[in-house]
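Below you will find the structure I want to go over with you.
One protein chain is absent from this view; the other protein chains keep their places.
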Amino acid sequence: MDTEVLKTYFSALEPLATFEEGGEWLMVQVPAENWKNIARKVITERNYDFLFCVTCVDFKTHLTMVYHLRGMQTDETVVVKIQLNRDQPEVATVSDIWRTAEFHEREAYEMFGVQFTSHPDLRKLILPDDFEGFPMRKDFEDPINMIKL
Amino acid sequence: MEINHSPSQPTEVFPGAVMDLPGGGVVTSSFQDLINWARSNSLWPLTFATSCCGIEMMSTASAKYDFSRFGFEVARATPRQADVIIIAGTIVNKMAPVLKRLYDQMADPKYVIAMGACAISGGPFFYNTYSVVKGADHIIPVDVYIPGCPPRPEALLHALITLQDKIKGGLTREQIREQSTNPSL
Partner (left out) sequence: MYSETTIVTPDALQQPLQEGQLVINVGPQHPATHGVLHLVITLEGETIIKIEPHLGYIHRSIEKMSESLTYRQFIYVTSRMDYLSAHINNLACAMCVEKGMQLEVPDRAQVIRIIMSELTRIASHELWIGAMAMDLGAFTPFFYTFRERETINDIMEQTCGARLTMNYMVPGGVMYDLHPEFVARVKSFVVQFKSKVSELEDLVTDNIIFRNRTVGVGVLSKADAISYGCTGPVARASGVDGDIRKRFPYSGYEKLQFEQCLEFAGDSFARYIVRIREMYQSIHIIEQLIDAIPNGDFQAKTKAVIKLPKGEFYTRVETARGELGVYIVSEGGTTPYRIKYRSPGFSNLSALNHMAKGSKIGDLMATMGTLDLVIPDIDR
């Protein structure tokens, strides 16, 4: 797996892509608007057919969606990050490209509040239906249930 | 709260109430003992296992630590036919109404055993969790508590025998409620 080859590929695909150093896999940062097109190209051209982890991380100034992709034949792994605005986090869904994203995106929606546009069924999965707030955000306070250590 | 074990001493006289004559309680109290003995030796548990303690409950049900030799032979899946509910596992806010509904559907007399640290007080999930009920006795009244994470099968057997002794001695919440005149129980 050659990181330079992948870097040239991603820069050609998306001119605004930036790369982060220091991890064991290549980490690409792309803007939220072009994510759907990149996803469509990447599954057909590079054969990244296995999306194995969809996470959201709350850095206190912004939210970041992290997608871990892997090609089953070649074992190439790539990490795609998308920075989102904290007040109105919106990104396109990829559940029509990788079917596993349907449940993962529902969980990211209920825990962090990220809106996935054109998701077939975006509602709470794990939390009770009448739960208020987004619990995994850093500013979540629940004085009744949470007993601080 | 006074427990009135001998029915021959009335605490309050309500006009028109039937008053027991002294010495008339021998047959009823030994009949009550017989009923208690019969009830305690054939308690049928409800299969209610939410998490890890459920596996230890299954181990207790299997051949090495068999609990059917104590009378817990048939584990019923429906609460209508079960006598005792063994709460094995953590109770979370979403599961609490389900547990309450199951308890309500059980027929009297019913007993509750809280197995494991999570059912006693929230266990390892006590601090910094937004969704765990800190103890099953916030939802339903509990008769026997078993500490451990998870408790050994021998601990569960000890708890079952303790419950049987409680029933024979007339000390479970059911029996206290039946015999006392305190309406708030």
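By letter and in written order, the chains are A and B; residue numbering begins at 1 in each of them.
By definition in this document, a contact is a pair of C-beta atoms (placed from the backbone, for glycine too) under 8 Å apart; a residue touches a chain by one contact, two chains touch by 3 or more.
None of the values given here were measured: they were computed from a predicted structure.
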Sole contact to the chain not displayed, among B:42, B:81 or B:128: B:128
Contacts of chain A with the absent chain, listed as residue ranges: 22-24, 49-53, 55, 57-58, 66, 68, 72, 75, 98-100, 102-104, 123-129, 135-136, 148-149
Residues belonging to chain B that touch the chain removed from view: 47-52, 54-56, 58-59, 62-64, 77, 89-90, 92, 94-95, 97-98, 100-102, 104, 124-125, 127-132, 149-150, 152
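Convention: only the chains that are shown with their structure count from here on.
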Of chain A, residues touching chain B in the complex: 127-128, 135, 140, 142, 145-149
Chain A contact footprint on chain B (complex, rising order): 93-94, 126-132, 134
